[in-house]
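Report on the structure given below.
With one protein chain withheld, the remaining protein chains of the complex are depicted in position.
What follows is chain A.
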Amino acid sequence: MRSSWHRDDAAPPPPLAGEGWGEGVSASDSPREERALSRIASCDAMRPPPQAGEVKTARGQMSRILATPLLVTLILAAAPAHAFIAYVSNEKSNTVTVIDTDSWTVTKTIKVGQRPRGIDFTRDAKFVMVAVGDDDTIQMIDAKTQSVVDSLPSGPDPELFAQDAAGKILYVANENDNTVTVIDLEKRVRLGDIQVGVEPEGMTISPDGKTLINTSETTNMAHFIDTASRQIVANVLVDARPRFAEFKHDSSEVWVSSEIGGTVSIIDPRKHEVIGKVTFEIPGLRKEAIQPVGIGMTKDDKTAFVALGPANRIAVVDVASRKVTKYLLVGQRVWHMAFTPDEKYLLTTNGVSNDVSVIDVAAQKVIKTIQVGELPWGIAIAP
């Protein structure tokens, strides 16, 4: 049994019930699950936030956690304790772990298809889509029942995907096929394919919905695709093995991480030029271990977080100066990340240590580690 607490913490508490392998937590964990379900049901509605005191009395299991001074301080300090639901895809377990961001516990483990990786909510928050690459499909998890209810005709080996602003069209990177598949989300049918470079992976769509960016890992390019004509309009060469692309919220820049190149390229999406690069240097760590993958950017576009893979760290980047201001030690081989909608917390998936790290965004500190399934990869949090 691994400690569920971050290695920096002084005294690890006794392990939580149901912690460990994701499968250990089942649907029969009823009181917490009901709570989780009620939250999903009401996630669109305005709901008075529970107070810290309520949280404490609501759950017997919490008392032990609360005994630890750090979390007590944390909960007391964070007045309205919004609770959200995070879904984590576990690449090796073929499961999706559901985490309650209030108690930071695993509330359910959902069995899905083979090799789940890319994961996201539909815009209406009713479904969680998870790309199950080895089953050549994208499965739809009903957020209410937390079970797989349908699948999408994605094309071979889907990995990451992006949807348009209206949530009607889904674009899927098919790694085996050098294509991006276009899917009608309402009718759940395939509309067509776009030929791109070798091993398409990273996918993002511009805030105005007009431009789709796809990165291809062996071609080492970010392909700019016009969503209306579905034609490539520009190809921008970046460093080796580009894996992830993220727009700034103001649309002025696209950030593309290069896993093997060890950099993040910043592209001007109008001129289709690399206008800058974020580089990383961690004393005592060899360069090859720094492998940027996931990127998260705060809504004010001031701070970016970059997952550095086997460097086991998240880099905090000042967006204006494009400089790293801090490195946060998380679990091993950190892949991807997701903010809670209130942007208080950032959750990262740590592939090799089989856990999720919770970062306090304001404090820029890792406050918690949650054990999930084997090789956690992607993460999505209910809006």
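Just so it is clear, contacts are C-beta pairs under 8 Å (C-beta built on N, C-alpha and C of every residue); 3 or more make two chains touch, one makes a residue touch a chain; residues count from 1.
Here is the rule we use: contacts and distances are computed from a predicted model.
Visitor: Quick one: the chain not pictured, UniProt calls it what, "NgoFVII family restriction endonuclease", "Xylose transport system permease protein XylH", "Branched-chain amino acid ABC transporter substrate-binding protein" or "Cytochrome c oxidase subunit 3"?
Guide: Protein name of the absent chain (UniProt record): "Branched-chain amino acid ABC transporter substrate-binding protein".
Visitor: For the full complex, which residue in A:D124, A:D150, A:E288 or A:D342 touches the chain that was left out?
Guide: A:E288
Visitor: Kindly state which of the options A:T181, A:T204, A:N220 or A:S257 is in contact with the chain not pictured.
Guide: Selected residue, touching the omitted chain: A:N220.
Visitor: Please pick, from A:G113, A:G155, A:G202 or A:G261, the residue that touches the omitted chain in the full complex.
Guide: The one listed residue touching the chain not shown is A:G261.
Visitor: Looking at A:D157, A:E246 or A:D355, which makes contact with the chain not pictured?
Guide: Residue touching the absent chain, from the options given: A:D157.
Visitor: Pick out which of A:R241, A:R313 or A:H336 touches the chain that's been left out of the picture.
Guide: Checking the options A:R241, A:R313 or A:H336, the one contacting the hidden chain is A:R241.
Visitor: Against the chain that's been left off, what residues of chain A make contact? List them.
Guide: Chain A touches the chain not shown through residues 157, 175-176, 178, 197-199, 216-221, 223, 232, 234-237, 240-241, 259-262, 267, 272-277, 286-288, 310.
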